[in-house]
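Right after this comes subunit A.
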Amino acid sequence: MIHYFSKGIVLEQNKEPALSRELAEFLDPSMPPKYRTGETGDISSVGPEKLIAIAKEAGIVDETDGQPLFEKLEKARYNKVQTLVADAIDDEPYISSQLCPSFQLTDQLIGGVELAQKIIGAQKSCIAIYRDIYGVGIKIPEKLGEIPIERISGTYPAEYRSKTIYQSRSTAVIGSCALIHLYRAVYEKRCQTTCFVTVAGDCVATPQNLEASIGMTVQQLLDHCGLSFEPKRVVVGGSMTGYAITDTKSTKITPMTRGIVAFREDFDEMNYTCIGCGRCAQVCPEGLSPYYIYKFVTARRYAMLRNFDINLCIGCGTCSYICPAKLDISSVIMRGKQEYENYLQDQLRRRQKDSAQ
Partner candidate 1 sequence: MKKSLKNYREAMSRTRGIFAQNPVLIGGLALPIAIMGTTSLMNAVALSIAAFATIVPLMLVASTAGKYIPLNLRRTCYVLLAAAILCGVSYPIGKISPGIFDSLGIYYSLMAVNTILLYRTETYAHHASPLAAVVDGLRNSLGFSLVICVMAILREVVGKGTLWGRPVQTAIVLPSVLLPFFGFIFLGMCCAGAKGLSHLMKSRLIRDKLRGNMQGE
Partner candidate 2 sequence: MLNSILTFVALTFTAMVVENALFSRALATSKALILVRSKKELFLFGGSVTVMTTLSSLLSWVANYFTRQLGWNFQLRAVAFLCCICVVYQVLCAAMVLKWPKEYEQLKDILSLSALNSAVFGSLIISSMQNYSLAGTIGYGLGTGIGLTISLILVYVGRKNLAMSNVPKVFKGLPIVLIYIGILSLAIYGLIGHQLPS
């Protein structure tokens, strides 16, 4: 069990109504399911290169980082990676788009994991699931089929940290939904036309997980699940790192969207003055101090940012979450990152101009 140090925050997950509900299909009639060419035949005789070609033809995209699946498999195979990890860590609240399919389509997931293990030639494989999910309907077993489940414990940005730990131990991390699509592409010859999305939030009447076909608009999904209140904010992506959209009819679903969250009330009291309590410095998982970075970026004093390693910020949003003054610290820091780069380039140019004189 991988345990991380205490930095970061323990979030109230409230995944519950969506996770235990049945995974429903919601396909767009105008987009028929595509099938790949080639015969099914006996799969065990097919070599790893052939399987990678099948994955390429099916156009499967890994939902965690958006890279095509066949590229990841080739790279892992080239690096002779030892263990394969199926990433089902849903550490952002309201979102369970990796957990629900891995429990309700378990045989497809197990098949996909075995296929990927065969392709990469890895000895061990496991499924990583976040530990601190309380009040969850289903009991998370020790093993899924005969693949062991590794519980990632620790505070909120566990997904990012688990990736860094795994990379240091030469393991390949592949999203569980991509493995399910790999199983379907190989055994049922289906290309990836759908993706798993959680529709949740306190405005949605029946929060649930959907297998929606790619290209559908957010409005269709929301109408399918029914809205009990008029939402003030609709967020595409995770509830901590997603981005708020203003026009639901035109934004479409991509394989990367893992959740659509609709919130009823807006934060009315925003942007108090910062009282300098230092909670964001205690909470930042990268050990930075967001108080000073926020202060220097808003005061436009980039010369002072020299020792504050602003480029290490991963944008997880814990500092804005914990801030009692409700300031948008993480978005200002992300903007500050860009401005600091420009400032450094100006410095470089000016120094070259001076040395030229």
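In picking the candidates, the idea was that all candidates are chains of the complex that A comes from, given by their letters.
Here, a contact is a pair of C-beta atoms (placed from the backbone, for glycine too) under 8 Å apart; a residue touches a chain by one contact, two chains touch by 3 or more; residues count from 1.
Computed from a predicted structure; not experimentally measured.
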Contact partner of subunit A within the complex, picked from 1 or 2: candidate 2
With touch defined as at the start, can you tell me which subunit A residues reach candidate 2 in the complex? 295-296, 299, 301, 304
